[in-house]
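Taken from a larger complex, these chains appear in their original positions, while the remainder are omitted.
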Amino acid sequence: CKKPAERKEGEILLGFSSRDLSAEYTAKLSEAIVEYAKTKPGVKLVMVDAQSDVQKQFSQVENFVAQKVDAIILNPCELEASTPAVDYVKAAKIPLVLVNQVTKSAGDSYIGSNDFEAGRIAMEAIAKKLNGQGGVLMIHGIMGTSAQLQREAGAREVFAKYPGLKLIDQQTASWDRAKAMALTENWIQAHKGKFQAIFAHNDEMAMGALLALERASIKKDVTVIGIDAIAQALTAVKEGRLDATVFQDAVGQGRGSVDAALLLARKQPCPKENLIPFQLVTRENLATFLK
Amino acid sequence: MIHFPAFDRNLRHRVGIVVVLVVIAALLALTTDSFATAANLTNVARQVSINGILAVGVTFVLLTGGVDLSLGSVVALSGVTCALFAHPGEYPLFVPICVGLLTGGLCGLLNGVLVTRGGIAPFIVTLGMMTVARGLALILSGGKPVANMMPALTDLAGDLGPLPIPVLCFATVALLSGIFLGRFRLGRHLYAVGGNEQAARAAGVSVTRVKLLAYGTCGLLTGLAGVVLAARITTGQPNAGQAYELDAIAAVVIGGTSLSGGVGSVIGTILGVLLIGIINNGLDLQGVSSYYQAVIKGVIIVGAVWLDRRQSRS
Amino acid sequence: MLRACQLTKTFGGLSVLLDVSLDFRPGEVHALMGENGAGKSTLMKLLAGLYRPDGGEIQWRGRSVRFATPHDALTQGIAMVHQELMPIPDLTVAENLMLGMEPVNAWGWVDHAELHRQATTWLRQLGTDLETSRPMRTLSVAQMQVVEIAKALARQADVILMDEPTAALSDHEVSALFKAIATLRQRGVTVVYTTHKMDEVFRLADRISVLRDGHLVATKPAGEFTPASLITQMVGRELAQVFPPVTTTPGEVILTVTQLTREPAYRDISFTLRRGEVLGLAGLMGAGRTEVVSAIYGLQPADAGAIRLLGKPLVLTSPADGLTAGIGMLTEDRKGSGIIPAMSVQHNLTLAALRHYCRGAVVDASAEKAVTRQAAADFAIKSSGPAQAIQQLSGGNQQKVLLARALLAAPEVLILDEPTRGIDIGAKAEIYALIGRLSAQGTAVLLVSSELPEILALTHRILVLRQGELSAELNPRQTNQEEILRHAMPR
């Protein structure tokens, strides 16, 4: 069979399809993967960007299979919809590592964390801060994406636990800071004084909510928590503006997935699952996350 | 063999795009080992088929001088309705397929009715349909992907002999549409309406009927694309198809169809679809970073169209 | 057979047709006459189903009918040649001609061979052998006009409404059309015919109806009219004299054209033009007159040759260059390169000379309005006001606006390409007088016209173009139509 020309004898070729490089967390994860792969001698990694399109990602996976790569690292777009891509790789008998997002079919190894957990941790923090009493607003990501669905589900579990916690209103801001800002401005008008916390499905939107609250000078009455621990969110936590965020270890996940892929490519045993837990970042434990 | 004067003429007109396509393909074949393999070429064909079906559909609308921005949302909506009727053991295979097609067709017809009877600009009508269909897809699915589809349906994304079924769908759709537009009276009337609506009306062509046909066909094919996509990703995904309309319309316009209507051909659309498909595939094969991919893709498309138009002017 | 009963049509509260009752008989040629904006086209469009009447009804073979669309009228056997050209630019001549009647084979496919055969037949009847596979956009205005006529003939309708079919045609095509109309008449077809060319009316019409301001003022057999009485009926007053005598003598040479060439349209065109001179350019359809004068205006630059204005060589790459140099032009294609349909009469009028009505970069609205009012009076432009969209004006009135536009720029050299196309006899007389006045003021006028009487009466000198080459230079006082045509006919 034909091997790509740029491949030297004995070199290992890895294919990596990233969910969306224009999203900050995924970009960080992908960078970690690329950088870590560079430190491994005899390894070549090709990265492609699915731009959040399931069908496009499926095509990229097909391209990898056609190229006969030694292993594939997949950062799936979706829980359900990305399953056929996983099945396709398995049928082609190429080792597959899933990172940051599971699918219905399991790969040979999964590195990552569970979005359900992230939602739960963030909401728990809010509940604790409000002593289980108060009004909460929730800003969703793009509706129907698995991150949105699972983060919501995690948060809902907490609502069930604390009957004093009321979900006053919820709306999507499509992961977008400007949209979250406008939404929060509108909510400040509609629900003035009735809410004590805002939970945003990611930090971008949390930053938008934060800016709107600050502009209306009512931030001190409202707790804001996001997810992802992007750089700006960490700074905001440090400055005492943002109450908390949920840390996802992009570098840990990235390195773990490359290691797993190499093990599988060399036909060595590899753990089926490597869960890197989410951690709540507050002002108290911030130092460990600011490197 | 049957003689297709329109086919030959259109191919000759699009010589610029053909040249760009061939050059890019040759470059890719030379610089990568994987491009010119059967497996990869089948991949390219499979990958372009959904955009191809959409592009052929929207060719009808663009020829009449209209536009359809609702493609992506209607793909999602049809995928969802199809998947809702596709749980194993509930209905026979043709039910979800028909439901998906009908959903698309009805959305298209509604677009057509609003454009013709309502006298509203196609841009506004289909922009409205774009948000409405997306909302309906989310409502019907409860915001969650509709999974658990019957294997018979998801098999439709598989192969029939050496050829993937989606590719066969695209080929059939393109062939029939090409014949319809090139050879049938109603097809020619589509060009007439797009070229000069007043003149077509004065010559006794029923402009309303022609436009309804165009939007309806476009909707039906969008429904087909929705079903094929659902089969391929084994779910009805309410947020699928984002910005698919742009890729489809881009393919059509690259292929020489005028946005003001009256000029264009299915063969041009196919070339446009292939160009976009090969650029996407090639850039991924070359491992170009996705940020640079965007830049390169934009430059190649504009460059190809520039070459093509210069070619056909001289 | 076809009867209009008390037809009324209003646009935005303005009645353009009031209580018009007319009947059309089988086998007659019925001429509809009237000034620009009298309502002729509106009446025809009502009969052809393009408009719906606001009052009254249409009777067809004794029954009252309502045409919702042109399609309804066509199926009943009523076809129309429209005043405005309606090309579908990217379809072929044959496809345009046979639109809606395409022959199909057993499979339901359009039979292209048959399509072209039929189209060729119809065009031959009109004396042209235009290639039917050419895209419509490559045709000249006159050629498109022929296709429009053939399109109506091909319907084989019982009533054909012809709205100024010969406005853009030269004599050769006109006589072919008249032959075709004679055959139609023998077959019992009704032809309703509108024109502003007086001679045509008396050559063709069996009966003449005159419209004035939307009212029917007379319907009589043609024999009971004389040209003078017809004009009086139309205009409401007597018209002393149509052509003013040429009295001026040309001054110094202002424009020199040497060996202008643009293959395949024209080659080796050289001539001079003097101040105050009216130079006629005659030729058959497609002889290249429009293309030559377009080059002098910068609309379609020539490939080779030189144009000098007062001895200074001109580089003309766009009409803007022509205008700055002091050359103005009224283009032949009113719809294509003339009006800006959605713009108001006022804005259309001042477009080319806008800089004269500005303070700095800002348009001086009051100056603009004043000049519009003046032009509307000078040219008898009939509109509901300067803010009316020009597309709502009658064809002749649109033409007057464009003529006024060309004059507002006060050019030293004025090119007029078919200036009186679709203009009524009264306004024509005024335009002729105007050309005389311009020439007296020293403006050099280059007049392209297919109406030979016009050229003969108005010019100082006539150039004849044959297939892109100058074939003769004639003195209008010492020549006649036959001689011009002899030089114009292809060898």
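We call the chains A, B and C, going by the order they appear; numbering starts again at 1 in every chain.
The rule we apply is simple: a residue touches a chain if its C-beta (ideal position, glycine included) is under 8 Å from a C-beta of that chain, and two chains touch if they have at least 3 such contacts.
On a predicted model such as this, the values are computed, not experimentally measured, just so you know.
Written as a formula over the displayed labels, the whole complex reads A x1, B x2, C x1.
The rule is simple: only the chains that are shown with their structure count from here on.
Spacing of subunit A relative to subunit B, judged by their CA centroids, is 32 angstrom.
Averaged C-alpha coordinates put the centre of subunit A at 70 Å from the centre of subunit C.
Across the interface of their complex, subunit A is touched by residues 32-34, 37, 39-40, 43, 46-47, 50, 138, 141, 143-145, 147, 154, 157, 229, 232-235, 237-240, 242, 280-281, 284-285, 287, 289-291, 293 of subunit B.
Across the interface of their complex, subunit B is touched by residues 2-6, 18, 21, 46-49, 51-56, 58-60, 62-63, 65-68, 78-84, 104, 142-145, 149 of subunit A.
Here subunit C touches subunit B in the complex through residues 48, 50, 69-71, 74-75, 80, 82, 86-91, 95-96, 99-100, 102, 104, 108-110, 112, 151, going by the rule given at the top.
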